[in-house]
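Before any comments, here is the structure.
Here the complex is missing a single protein chain, while all its other protein chains stay put.
Naming follows writing order (A, B and C), and every chain is counted from residue 1.
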Amino acid sequence: MRYSGFRVIKEALTGHKGWKPVWRDPEPKDHYDIIVIGGGGHGLATAHYLSKVYGQRNVAVVEKGWIGGGNVGRNTTIVRSNYMLDGNEPFYEFSMKLWEGLEQDLNYNAMMSQRGIINLFHTDGQRDAYIRRGNAMILNGADAELLDAEHVRKEHPYLNFDDARFPIKGGLVQRRGGTARHDAVAWGFARSADSHGVDIIQNCEVTGLRIENGKCLGIETSKGFIGANKVGCAVAGNSGRVMGMAGMRLPIESHVLQAFVSEGLKPVLPSVITYGAGHFYVSQSDKGGLVFGGDIDGYNTYAQRGNLPVVEDVCEGGVSLMPMIGRARLLRMWGGVMDMSMDGSPIIDRTPVEGLYFNGGWCYGGFKATPASGHCFAHLLAKDEPHPTATAYRLDRFRTGRMIDEKGVGNQPNLH
Amino acid sequence: MHDLVAITALGGVEPRVDTIGGVTCTEVPGVALASVAARIGQETKATKALAKLIGVPAPGIGQHAGDPVTAFWAGPDQWMIEAPFDTHEDLADQVKPALGDAASVTEQTDGWTRFDLSGDQIPAVLELLCTLDLRKIETGSVGRCSIHHIGCFVLCRSPDEYSIYGPRSSAGSLHHAIISALRSAL
Amino acid sequence: MIINHPLLGPRDASEFTYLGDASLINRPDWQADNAAEAFYEYGYVRDNPAGKHQELWFHEAGDRSWLVVTRDTTTHEISKVELARDVARARGRSK
Partner (left out) sequence: MTQNNRLSGGQIDRNTTVNFRFDNRSYTAHPGDTLASALLANDVRLIGRSFKYHRPRGLLTAGSEEPNGIVELRAGNRQEPNTRATTIEMFDGLEAQSQNCWPSLKFDALGVNDLFSNFLSAGFYYKTFMWPAAFWEKVYEPIIRRAAGLGSLSMEADPDEYDKGFRHCDLLIIGAGPSGLMAALTAGRAGADVILADEDFRFGGRLNSESFSVDDQSASDWAAQAVAELSSMPNVRLMTRTTVIGAFDHGIYGAVERTGDHVATLPAGKPRQILWRIYTKKALLCAGATERPIAFENNDRPGIMMASALRTYANRFAVTASQRVAIFTNNDDGHRTAADLHAKGVHICAVVDVREDAPVNYDYEVLRGAQVVNTKGRLGLTFVEVALPDGSTRTLECGALGVSGGWNPNVHLTCHQRGRPVWNDDLAAFVPGSNLPVGLTVAGAANGVMSTQGALQSGMDGAVEAMELSGKLPDLPEAEDAAVSQKPFWYVEGCKRAWLDQQNDVTVKDVKLSYQEGFRSVEHLKRYTTLGMATDQGKTSNISALAIMAEVAGKSIPETGTTIFRPPYTPVPISTFAGRMKGQEFHPTRLTPSHYWAKERGAVFVEVGNWLRAQWFPLPSETHWRESVDREVRQTRASVGVCDCTTLGKIDVQGTDAAAFLNRVYANGFAKLAVGKTRYGLMLREDGMAMDDGTAARLAEDHFVVTTTTANAVSVYRHMEFVRQCLFPDMDVQLISTTESWAQYAVAGPNSRKLLQKIVDPEFDISNEAFPFMGCGNITVCGGLRARLFRISFSGELAFEIAVPSRYGDALMRRLMTEGEEFGVVPYGTEALGVMRIEKGHAAGNELNGTTTALNLGMGKMVSKKKDSIGSILSEREALVEPDVLRMVGIKPVSSEEKITAGGHLMNSTGPVDAAHDQGYVTSAAYSPILNSSIGLGFLKDGANRMGEKMRLVSPLTDLTVEVEIVSAHFVDPEGDRLRA
C-alpha cells in the first residue's frame, strides 16, 4: 500500500478502515538464502537493500523482541557525516546521501531534518583538529563550514558567551547534518523490506549458530532451527553474546550510553549542537522535547540503564553551555547498550566461519550509519566482497595496525 | 635566611577567614607536609619508625594521630606527615633520616592548601560537599573524597573542628565551594 | 554504583576510574616467539561476558589503589573486590 497525503485524507473520510499492517507477521520458513540476525535499524536496513537493491528475495530478519527495540529506538537521532579519517568519511558521506533520499526510497516519512549540526571548539588545539576534519570532509565530497565566535553567536545567541568557564571560540558546521525520527527509520525499512518479500520474524530469539566443518548452516532459535546459506549478524550491543555462539571473541566491549529527553517546549534550538568542553550534545525534536546525551557510563554492561553521575555530568555540561535550558525539566532517561570497539570505528566483514558475516562495533555512532551500514552489509552478503566505502572496516585491522581511531585514545573502548 | 615572601594559596599575604552561620572557615598556610611511602618489604619497619616520629602508633586506615607532628593515612602503606610550618619548613628533610631506607619521603608542603572549619553543624555543610558517610566520621577520622571535582582529604579533629586539604592550585575553587555550602546550609 | 573497597569499605563508584577487563594484568612475555600475536590478543580481544566480569578500577579520588572488581554485567551486582596488586601477585606477576 502506497502512503501519501491523499491516502491519509481518503482513509480519514472512510474511517481509517483501509490501513493494513505495516509488516506481516510470518512464521519462519525452514530455509532462507540469507538470514539477518537482529531486527534493529541496521538489520532492517540490510534487509531493505538486500531485497530492493541486490535482488535477494528469500531473506529473513530474526528479532529476539520487537523490531526497532534496540539502539535505533533509543538513540538521540543525530545524522551527520563529519568524520576526519579516510576509513570513515567516505562511508558516512555515502550514508548521508542515502538519508537525503530515504523518504522517497521507502515511501515512509522518517522526518529526516537537515537542520544542521555544529561542533563547538574552545581551544586553538581543538580548532586545528576541526580544520583538519573539515578539510577531510570537503575533500571527501561532504560539506563543512568553519564559524568564528561572532558567527556562532549570531546563529546561537542563547549559548553562554558571557560567563563561560571555557569560552566558545568557534564551531565546525555541517549544514546537511540533522536529525531523523528514529523509530520511523526502523519502521520504514521494515515496511519496505516486508513489501519486497522479506520475512520479519519477531519474538524469535537466536539460541545458537549451527556450524559444521567451519561453515555456518543456519541458526537455532526459540522457534526452532532455521537453515540459511548465509547468516549476517547485526546485533550491535549484543555482538559479544551472539558471536560468542560461534566461539568468537571480538575487539569489542558492551557499554551503556544514556540518553535524555526534556518535557515538550516551543522551538528553542535551530540545530544539533555539540559542546567541545563538556560531555553534552543536544537537539530539539519536532514534538518539542530537548533530546540530549553525553558520555557513556564507562563500565562494561549489558543492562539498558545507567547511573546518576553521568546524568549529572551531562546536565552540568548542558547548563554550562546553554544556561537557558536550566528550568526545562528532564522528563525521561534511558540507556542503550553499545558495541564499543577498540578504535571507535565499526566492523563490517566476513568472519573465520564460512557463511557467517559480522556487522557491529558501532559505538554510539550507529544511528547515522543505518542506511549505509545496511547497504554495505547487504553488498557484502550478496556479493561476498566489501562495499567500496566500507573496505577499511575489517575485523583484522587491529592485528595489522590499521586502526581507524578518530579520537586517538587507542585500545580503550570506553574512551572512544 | 632567604628574603622571598610567601603568599597563601588564595594569593594573600594573610590567610583568609570567613564566618557564616556560626561556622568559621580559615585558610591555614602554617602547615608543612611530607608523604611517607613504605618501601617494598619494609612496611613494618616503616610503621615502627613512623610511630617513633609522631610519638603514637602509626594511624591505620582512615585515621590520623599524633601531636604536634601528626600523620594521616593516605593509601596502602602510605601516610602524610603534618607539622607546624614555622618549626618544620623542611619537614621532608627532617623526616628522611627517621625513616632511613624503610620508606620514600617526598615534600608535599605546597602541594596542598588547607581550610579549617570550626563550629557546630559542620556535617550539615559537608553533606553538600562530599559523599563521605558523616555518620562514620568521628574524631581521628580522615577520608579522601572529591569536592566539586577536586580531590580532597577531610580530617575530623573534633566534632566541631574539621580540616579540608585540597590541591593548592585549586584553592580558589575549593574555597568558593566551601563558602557556597556554608551559605546554603546555615 | 558502590564499590566495597577492601581497605576503605563502601565508596561511590564515581570516585573511581574504569579501565576494563582484568585480563589486562596478564601482560604477555615480550620475548616469547608469538609475542606479536600474544600482545595483539592481550591488547584488543575481549571476552566481554554477559554475566560475571573481572575488571580493573582505579581509586582516583581515593587511595590510588587499583582494584579488581568482579561484577555482573547484566545486574551490576558486585560479588568480589580485591586489590589488583594481590591479584597480580596471585597470577604470578612480580618484577
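Keep this in mind: a contact is a pair of C-beta atoms (placed from the backbone, for glycine too) under 8 Å apart; a residue touches a chain by one contact, two chains touch by 3 or more.
Not measured: the values here are computed from a predicted model.
Put simply, the hidden chain is in touch with A, B, C once you look at the whole complex.
Only one of A:45, A:60, A:117 or A:184 touches the absent chain when the whole complex is considered: A:184.
Residues of chain C in touch with the missing chain: 1-2, 10, 12, 17, 19, 24-25, 27-28, 30-31, 35-36, 39-40, 42-43, 56, 58, 60, 64-66, 76-78, 83-85, 88-89, 93-95. Of the residues in chain A, those that touch the hidden partner chain are 3-5, 7-9, 11-13, 16, 19-23, 25, 65-66, 68-69, 73, 86, 89-90, 100-101, 103-104, 107-115, 122-123, 125, 127-140, 144-146, 158, 160, 163-167, 181, 183-184, 187-188, 202, 262-268, 277-278, 284, 286-288, 303-305, 307-308, 311-312, 314-320, 323-334, 399-403, 405, 407-411. Looking at chain B, the residues touching the absent chain are 1-9, 11, 29, 35, 37, 39-41, 78, 90, 103-104, 106-112, 127-128, 130-135, 148-150, 167-174, 176-177, 180-181, 183-184.
As a working rule, only the chains that are shown with their structure count from here on.
Chain centres here are Cα averages; for chain B and chain C they lie 30 Å apart. A separation of 49 Å divides the Cα centre of chain A from that of chain B.
Touching two or more other chains at once are residues 12, 14 of chain C.
Residue positions of chain A in touch with at least two other chains are not found. Those residues of chain B whose C-beta lies close enough to touch chain C in the complex are 61-62, 74-76, 78, 131, 133, 144-146, 151. Per the touch definition, chain C reaches chain B in the complex via residues 7-8, 10-12, 14-15, 60-65, 83. Across the complex, chain A is touched by residues 1, 12-14, 18-21, 37, 40, 43-50, 53, 55, 71, 73-76 of chain C.
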